[in-house]
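Every protein chain of the complex appears in place save one, which is left out.
In this document, chain identifiers A, B and C correspond to the written order of the chains, with residue numbering beginning at 1 in each.
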Amino acid sequence: MKKLINDPDSVVEEMISGYLKAHSSIVNGLDANPRSIIKTNAGSKDKVSVIIGGGSGHEPAFMGYVGAGMADGAAVGNIFSSPPPDPVVEAAKASHTGSGVLLIYGNYQGDVMNFGMAVDILEMDEDIEAREVVVKDDIASASKEEAEKRRGIAGEFFVTKTAGAAAEQGYSFDDVQRLTEKANRNVASMGVGLSPCSLPQTGKPSFVLADDEMEIGLGHHGEPGVERDKLTTSQHVTERILNDIIIDMGLKQKEEVSVLINGLGSTTRMELYIMYDKVESLLKEKGITIYKSYVGDYSTSMEMGGCSISLLRMDDELKPLIDAPAKCPMYTQS
Amino acid sequence: MKKLINDPDSVVEEMISGYLKAHSSIVNGLDANPRSIIKTNAGSKDKVSVIIGGGSGHEPAFMGYVGAGMADGAAVGNIFSSPPPDPVVEAAKASHTGSGVLLIYGNYQGDVMNFGMAVDILEMDEDIEAREVVVKDDIASASKEEAEKRRGIAGEFFVTKTAGAAAEQGYSFDDVQRLTEKANRNVASMGVGLSPCSLPQTGKPSFVLADDEMEIGLGHHGEPGVERDKLTTSQHVTERILNDIIIDMGLKQKEEVSVLINGLGSTTRMELYIMYDKVESLLKEKGITIYKSYVGDYSTSMEMGGCSISLLRMDDELKPLIDAPAKCPMYTQS
Amino acid sequence: MIQETEWKRLFERAHLTMEENKDYLCELDRPLGDGDHGVTMSMGWKAVSENIREELEGENDCGKIASTSGRTFLSAVGSSVGPLYASGFMEGAKRIKQKNDLSDEDLRQFWLGFINGVQKRSGADSGDKTMMDVLYPIQKVLNDETIPVESRFEHALWAAEQGMEATKHMISHKGRSSRLGERSLGFQDPGATSMFLLFSTFVTQATESRNAHL
Partner (left out) sequence: MIQETEWKRLFERAHLTMEENKDYLCELDRPLGDGDHGVTMSMGWKAVSENIREELEGENDCGKIASTSGRTFLSAVGSSVGPLYASGFMEGAKRIKQKNDLSDEDLRQFWLGFINGVQKRSGADSGDKTMMDVLYPIQKVLNDETIPVESRFEHALWAAEQGMEATKHMISHKGRSSRLGERSLGFQDPGATSMFLLFSTFVTQATESRNAHL
């Protein structure tokens, strides 16, 4: 696949460089580590520090969500690879105020190990209390019985939004952790893949699908999903995915949800809104109310074709957090 | 190319339906015309009404830019086709307050004819004063001598932002028109195409490029550009495009510009920021200051691969307009 | 002579013709424009044809049928062809106002009006590689006193076809393709092609109707 880049080995460095220059009023780099990003005014207000991160290639996730009302810092890994512990540690050190550091990341082996090491280093070497929320929203990646094994995908946006708003609003460390975990336990996502992406270094497609095929439940890095089907209508796919999510969440009439239709990269807004149109009418049919809706590219897989649906079960505690303003380089809510 | 849709003939209707439902707090449809979109509170404040529009397939442009601080209404055409006069007329009727209606659209034969008819209808049948600003930022589409023939591309974002903010700030009709024209005369853009998009109805690629080719100056609907080259490095392409823009604008040391790196659809944020990185250093070398930067998908060509650079020459009148807040379904500035 | 029912049937036939040639017209539009001309024509004529059976169901004023169809076409497609066609139909309609059936002379007047209408909005000269390169030759023949009135349409059809084919050798000066310069050479103009198809459908229907009334 064609990419407009200079050197496959320096894409992440150049991206970060451009990003920091374009948004210097909101984010800064750190001398201590080239893969750490923090809010310009990080640490200036006594609050829980929220640190996010993961492999790159998912932009706007994760570095795009550093800013007021979202994360205080982010660690940027190589493409589709967990960052090592150092940038996590440095971002935490540069932003914490003694009120605790909450690390949020998706449930991937690499991230679990690297962020886990970061927690150890922070506690042992830096005497900073750090806790983790591991996002596991992809219901296609393991059964409900094995929910602990599920991967994290686009639903992490809701989890990060919740944590960022709760921290901003001055909740205690325990409460920020509790609310973030609440969002995490109440978000479920599932995706569909239409076309692959390719790593800059290999140029090879991450998976192969025939011209008339799609993969239901495809992962965020091209991991195989639950089934490969003939590409059907958007309505059909939407119904299939949404029903699985509703059943998995045990959603009932009169409950309220926020909706995120996330594009994986090359799927158009047109297709995402067509999907939203059906999501809305199916939820209405079932008597489920939509609280707030997000449609767009929130967590991509480079130029992959496809999208995902995420639902977040709302309650009176989560509503003001989802409604709270945010100002990040790649996401603004007002 | 694969698309996740239901019926090629109803994509625009379904998209609008989903869009209006997802963002009902910001935008409304109109009973008078299914292709008109207006701000929920349109007409409630005495100000110039700004109406935008054009073919669909460019989302977020144009309907995504209806909201506070941007447009009051939009007319949505078929894919890559100008809307007819009716939705323009209806959006104007529903949002105007007697202070004048400013129509903004790109310089395409179809748009010129249809919006032109809308102006006639508004003046003759409705007694509403309407004026036009026709965006012509694509310097690759005609020489400077024939600047009147140039097409409108991503730079329209800056023109709309200027008009929306000026109207919001209570400028007179003359002033809103003058400022919008000033932005229009001071914005220049140029793009590069890497891979085509396809119309849902035909499924055929809009143009054909070899695996190692790119097209410099490619238009927003796949119109051929100024030259077809071997795909080179991002730096090389950036330098080429940026130099053309600087020369065309006659930009000099110490001048200030705002920058927009616009993705055409399937080009990743990573590639856009890598391009921005080079744009920033080239401008710095030339002693040109960057005022504000925008990087992302602002005006797409469905899933086309490629991007464009737009520069807007800033002055003291334009700065507060570019800085002004905006709250639209597909664009928020705070 | 064409009766009001045949006049309506003509609009429906035009729809079928465009539907049949949808892919072909898109293909012609790809190298020169944005590849949608067939889609645009199909959408526009579909709306016209549906409206014949709906809003125009009880209508028997041929002028009203033409002008309403022009507006319907415009509202359905916008685009560049929307205003061009709409102007053509509105101007043609004026010349056959309140007629329930149309003589050969009425039909000739309708087409001369149609061409005038398109021309006003188009701004294209002969040789600019647009639908005008089909319409100007038709206009010329329809006005040609040396040809017997009853065979002018037949001759005009032949001239229209020549005009369409001639666009292959023209450099575009109007619309989306005008930025191509010399790169537009060798490709037949899609708008000229669909205009020829429309005129051809028209002449066929007129001939059939004439024979039916003999």
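The working rule: a contact is a pair of C-beta atoms (placed from the backbone, for glycine too) under 8 Å apart; a residue touches a chain by one contact, two chains touch by 3 or more.
Since we're looking at a predicted model, the values are computed, not measured.
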Neighbouring displayed chains - absent chain, whole complex: A
Which of A:Ser141, A:Ser293 or A:Thr332 contacts the chain that the document leaves out: A:Ser141
Residue, one of A:Glu223, A:Asp248 or A:Glu317, that touches the chain absent here: A:Glu223
Contact with the hidden chain (one of A:Asn6, A:Ser49, A:Ser82 or A:Ser308): A:Ser82
Residue of A:Gln201, A:Asn243 or A:Ser334 in touch with the missing chain, whole complex considered: A:Gln201
Contacts of chain A with the absent chain, listed as residue ranges: 9, 77-86, 108-110, 113-114, 117, 141-142, 149, 151, 199, 201-202, 204, 206-207, 219, 221-224
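To be clear about the criterion, only the chains that are shown with their structure count from here on.
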Computed distance of Cα centres, chain B from chain A, in Å: 29
Separation of mean Cα positions, chain C and chain B [Å, integer]: 33
Multi-partner residues of chain A (at least 2 other chains): none
Set of chain C residues in contact with two or more other chains: none
